[in-house]
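Shown here: the complex without one of its protein chains, the others still in place.
Up next is chain A:
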């Protein structure tokens, strides 16, 4: 059998292949030859064949059939064989392979070989990829070698020990004795690897950390010698003596000095020395400075030193080398929380980095800029950040937009500024805004009562320009639905009001419905907005038509909404105004679900509650949009008219209560009946607190005219606590056509007799009426 071709011959041949197919053919041919050679147990050429296999493996071809051959090579006595064998093992035999463990014995023998280069091979292989079992078996050998006087082996044993500890942390203890005089070595290789070993041990075990703290003076001394010593050709890099060792020592000092005053003090001087004396013209000097800064920031350094560190970072920011700038931004980001003021001083430089060409630098600068925004610099910073948002890559836009919203929410100097900022984000990066921003923004807009006209006007104008950005369109439709009346009446104070007719507004909203650019959710928004305008605009016919058309829409969601709105027009027209009323101020709740809306007593805003429809319509609208009940959610379920006991007329109050029990065991009572106004109380016990009585008042009006601006107030003796929830309406319709309901919660921990004083105010036929009354006839069950 002719000798297998040489490695370099094979490489040369393969490189002549012009196509992938040709290469594959060559490889297959050679693999077949190698396989048969392996089968023949040819010792002479095994090494050559495995080497070729490793080359083919690097090209991406399978080489697993060479695994056992590597083991045979390792077991051979020839150094060439061992060299290739161990290389093959490191490339093909990681711990996931079954035959991995078979190496253990060979490695053990080689760790005790007479030639240090063989020992070195074994240590290297073990230290790069030894499995936990192997490490367990061979830890003893490694520990022995750690104590040898041969520095070539000692340095390798130290790193091998690091690997052993990483794989089997419990074995850390056994290496402790050997570390005793590692640092007194002169050999830099041993010093370096020893510092790595000590670092590993200190990071893993607080006991070790405490034990090694005593090494701080020695480490300081070594570092000092490195800095002060003259030129040492063997370890010099651009005029700096052994920067790798310096960096490792600084890192170890960082770990030792953290949360320890004495150690931190002991290293103060040397840190200051390194920080001021290190040459900064080349990367290597800056690498040391960087490590020094990290150490200073992490230990308990005195303030002067910290300021020095931050100033170094500030200088880094101005460095021409973009790598240095990047590293500075990263470090500043880490320290901005703890040393906020110091970092603020470099704010303008940081903001300039937003314009850098490099993506990583831009991202860092953006994060840091947001961290630096505060009440004082919000206007200036926001200008820069919005400019950045305009011009940045799409991958940044979502994060930047969120950041802008958050910062604006925290530090907005005025509501108008806040709304303007939001508008700017929506118009420039509208499609990148996160989904949850839409409800948050709507809530914000709702709560800025005086800005409604301005907001809706700006949003309307934005819609005229561009309807492709869905979040913008959604917020805009919602606002137009809510505040369309303000829009057409031209009430804007903040800027020049625009002249818009109702038809124009409806044109825009209908345009959204039919546009291909609109997402399904957006269509839902606009349909509901159109519906809401039926109570705000004068002409309803057009709206009725639109709604009825969509009753047969293919989109099930739209269809359902349209059908329900149609029903509103036809059968429940009297409820429509109340249902589609203006939304009240929403309190921000942490959950994403329907918010619990709590109103204080005396508000003239109508109440809002749950998303349940009046009983005849089987499904509640907008299950998809919990927080935003687009219908307005003014669900007035008049108790008198329905007989469904599970839906008491508690407008306001918790959602769950509505589905809860209405315990009818406490009889209702009439609390007040005068001048046509009758107020009834119905009771229930609140679950789970039996001390709380939940009273629902029902106000009805038997006169010929409506009672408007109706406000119910109540007061109780000191031992009680009273909570008045929002009323369902402030108009009590005439001739008993409807009632106003309101829920009172009374906490009665001492179970005293319930008494109440009530005050009623309303306007009847243009004149205000006010009355006071005492309510004493509570049934005993309500307070016992």
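One rule holds in what follows: contacts are C-beta pairs under 8 Å (C-beta built on N, C-alpha and C of every residue); 3 or more make two chains touch, one makes a residue touch a chain; residues count from 1.
One rule holds for everything that comes next: contacts and distances are computed from a predicted model.
J.: Choose one: "Adaptor related protein complex 1 subunit sigma 1", "Sestrin-1 isoform X1", "Probable cytosolic iron-sulfur protein assembly protein CIAO1" or "Vacuolar protein sorting-associated protein 29". The correct choice is the protein name in UniProt for the chain not shown.
T.: "Adaptor related protein complex 1 subunit sigma 1"
J.: Touch as defined at the start, partner being the missing chain; which of A:26, A:101 or A:128 qualifies?
T.: Looking across A:26, A:101 or A:128, the contact with the absent chain belongs to A:128.
J.: Which candidate, A:34, A:54, A:531 or A:568, sits in contact with the chain we can't see?
T.: Spelled out, the listed residue whose C-beta touches the missing chain is A:54.
J.: Have a look at A:360, A:402, A:447 or A:553 and name the one touching the chain we're not showing.
T.: A:360
J.: Residues of chain A in contact with the chain that isn't shown?
T.: 6-8, 11-12, 15, 44, 47-48, 51, 54-55, 58-60, 78-81, 83-84, 87, 90, 94-96, 115, 117, 120, 123-124, 127-129, 131, 152, 155-156, 159-160, 162-163, 166, 188-189, 192-193, 196, 199-200, 203, 234-235, 237, 242-245, 247, 251, 283-284, 286-288, 290-291, 294, 322-327, 357-361
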